[in-house]
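Only one protein chain is missing from this complex, and each of the others stays in its spot.
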Amino acid sequence: MIIKNSTLRLKTEGFCHVVNITDEVQSQVNESEIESGNVTVFVVGSTAGITVVEYEPGLVKDLEDLFNKLAPPTRDYHHEQAWHDGNGFSHVRASLLKPSLVVPVVSGKMRLGTWQQIVLLDFDNGPRTREVAVQVMGQ
Amino acid sequence: MIIKNSTLRLKTEGFCHVVNITDEVQSQVNESEIESGNVTVFVVGSTAGITVVEYEPGLVKDLEDLFNKLAPPTRDYHHEQAWHDGNGFSHVRASLLKPSLVVPVVSGKMRLGTWQQIVLLDFDNGPRTREVAVQVMGQ
Partner (left out) sequence: MIIKNSTLRLKTEGFCHVVNITDEVQSQVNESEIESGNVTVFVVGSTAGITVVEYEPGLVKDLEDLFNKLAPPTRDYHHEQAWHDGNGFSHVRASLLKPSLVVPVVSGKMRLGTWQQIVLLDFDNGPRTREVAVQVMGQ
């Protein structure tokens, strides 16, 4: 059984910045040399999430529109009482989307569709350096 | 350590079609003969998702209503500029719900509640043939 842990470090801009990390994750799968198993992708921190999308400019904007509607930056958030840092909307979006994704690996490849990319969504209200834990487990 | 990969192939109708796949997933757990471990269920493609629900006709309609409200088919989506295929709403719903679910297996059974079924939600805007990767890992 092989378990391989690594960390991606990414510069993000916040406000629903969508970053395609598919190639970086597949690279970790390749380096692990597993044929069968899975990969867990987990973003460290409470104002970002991981999901999949067909990565093209239109959907990048559509995701931004979706989260602006579900949890607008302009609403009053109780979180403001704790830190006064204006990112209550970032936290609730991240809780809704959640930080992790598990993708099966078969014959050394992730079982993604052709138009199904793994993306980090950074919801914070400014630039960040993000850590994404990538864990490959298998044989 | 046992790792067993299989693929379910399903005919779907789109527009938030809810398909109960619990029995098919449990069958894969049974065939793997693991006693302890977990099962990862992952839908291939960027316009569908996997979750759980008490599978009964009322909640099937309630889920359709929920996603119609969160991401209406009638809104304008930037994705339309890329493909002109009218399914921008399908993509953003799928990104929100996400394609995978991990369920622990104990004593050869998934740790689901009595009224907690595993479902595929197909958000696309027409019939599809879907592939769902099922991966059982354990001992």
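Each chain gets a letter, A and B, in the order it is written, and its residues are counted from 1.
Basically, a residue touches a chain if its C-beta (ideal position, glycine included) is under 8 Å from a C-beta of that chain, and two chains touch if they have at least 3 such contacts.
Treat the numbers as computed from the prediction; the structure is a model and nothing was measured.
Considering the whole complex, the residue from B:Val19, B:Leu97, B:Leu120 or B:Val136 that touches the absent chain is B:Leu97.
Considering the complete assembly, chain A touches the hidden chain via residues 1, 3, 5, 40, 42, 44-46, 70-71, 77-82, 88, 91-92, 94-96, 98-100, 102, 133, 135, 137. Chain B residues in contact with the hidden partner, per the touch definition given at the top, are 1, 36-38, 51-54, 56-59, 61-63, 65-66, 70, 96-98, 101-104, 106, 111-113, 115-116, 137-139.
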